[in-house]
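Structure in structure tokens, see below.
Missing here: one protein chain of the complex. Every other protein chain is in place.
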């Protein structure tokens, strides 16, 4: 099912949570809504579900205007941040709930069979009789997903699906969710504030800030061509240097960098730690090493530029370098944004 | 068990045990000892006398009716107070405590004034041929009044704390309002409802002041058990008073035990596996 948001607006009391968001999600696509807290990403997801009503604009499911269809008739599968499993029902009863309350009556045996299929799909065979309090967080997450899938939703919506889990469980579940999506091909939108999760999992990432879409595109597009400093910083660690652009060249602390399309005048230069290197001779930003941190596979060098700006760069683990060394920070790659 | 860091265990626990022992346990134990000193045959004769049996019947039946009424009315009140916003909600919320704060004797005479045949309600009802004061209906109304706050006040906090996401989840799975209430909300309220029902029923069984004014107090028909105990005392029949009082006491204990058991059963699902 194709989903289309057309200039959707939502205001809570006097606070405008979503300002005119327009978005198209292709049938079968897996989309991440990525943004910091307060960016309106959960509100958008809840409006698609019908758990909030839009104050302006329209939401289309296929060709149908779904803006005012109540949640129970909208046919969405929603996975809540803290799962919202019914504590007094077993795992099997939770998964079967949607089928047993449906207007389309089903035989008990048919429901039980479908529940078993879903338990198998989410790899929880044999846990059907447990209560939610008796299983682990990762298992609860999978029950919540199975329960949402049980009603054959037109679209699957997940609110911070891995937010409440340990890092290692999160990693496994992420790969597994991707596999399920591949198998079922269901249009899926999930909300996250974790850029790594969004980039790992989604076909397309929609980056939000203060209720508006800043940029959308494939993980490659948003990583390689961030539209502005906010997107660049939000997607990962970055160093910032103040500089000056003239004639297509940005200059900062003795370094010269291709300015891309940035117009002449004061500018900000951003570079990720991997995109910087250390050398004894220039040309580059002259700097003094203040600390060296060792990590598996790399050394991170923390240096102070002559301009006083702190810089972090990743070098090979074998590289001989120590606090107090002076030298130059060189640029492999950088992004320049005119101020 | 970890070591105690804070001081005052001996003092505070000492005071607590002494006070509970002197004020609560000692008198109740004395009552039980007195009743037990009767001997089984005599005890049985007293507690199964036809007048006592009639008093159990009217007390238990009225308490049952009042509790069932309060189950519905109390749940509706708790629901309205937590889920809806309307003018005067705070006043209604405060008024729920009136039956608890109003002395029972005051409640007794004012309910009697309302429902006697020349009272505000009694005159209307007697035109319709319904007599309330000095009948079992009067007993039920007095019990409804005094035990109302218990169900409201046990259910209300649970209803307030109910995770809205559970309801949203049930809605997103296609449940109708009635289905969601029946299958999701009501089961989650059950432990609190049981606690409220038990308190309400126990309170009704033991109520005295609010009832004796409106009940008529005719032996075999409108004489509640608490009043029968009081009458035996006035007749200086202390053994009979002790025996019948012990029946009320044991009933209260049995109710506590049954409620605890039911609540534990209703909360089984929260236990870790």
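For reference, chains read A and B in written order, and residue numbers begin at 1 within each chain.
Following the convention adopted for this analysis, contacts are C-beta pairs under 8 Å (C-beta built on N, C-alpha and C of every residue); 3 or more make two chains touch, one makes a residue touch a chain.
Going forward, contacts and distances are computed from a predicted model.
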Chain not displayed: protein name in its UniProt record ("Phenylacetate-CoA oxygenase subunit PaaJ", "Sulfate ABC transporter permease subunit CysW", "NADH-quinone oxidoreductase subunit N" or "Acyl-CoA dehydrogenase"): "Sulfate ABC transporter permease subunit CysW"
Option from B:110, B:126, B:190 or B:221 whose C-beta touches the chain left out: B:110
Full-complex contact with the absent chain, from B:31, B:47, B:71 or B:262: B:31
Residues from chain B at the interface with the omitted partner, ascending: 1-2, 4-9, 11-13, 15-17, 19-20, 23-28, 30-31, 33-34, 73, 76-77, 79-80, 83-84, 86, 88, 90, 92, 94-107, 109-111, 113-114, 119-121, 141, 144-145, 148, 153-154, 156-158, 164, 167, 171, 177, 180-181, 185, 195, 199, 202-203, 205-209, 213, 226-227, 229-230, 233, 238, 241-242, 245, 248-249, 252-253, 255-256, 260
Residue numbers in chain A that touch the chain omitted from display: 10-13, 50-56, 58, 67-68, 70-71
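Here, only the chains that are shown with their structure count from here on.
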Rounded Å distance, chain A centre to chain B centre (Cα mean): 54
In the complex with chain A, residue positions of chain B that touch it: 163, 165-166, 168-176, 179, 183-184, 187-188, 268-273
Residues on chain A engaged by chain B in the complex (per definition of touch): 49-51, 70-74, 76-78, 80-82, 84-89, 97-98, 101-103, 130-135, 147-148, 150-151
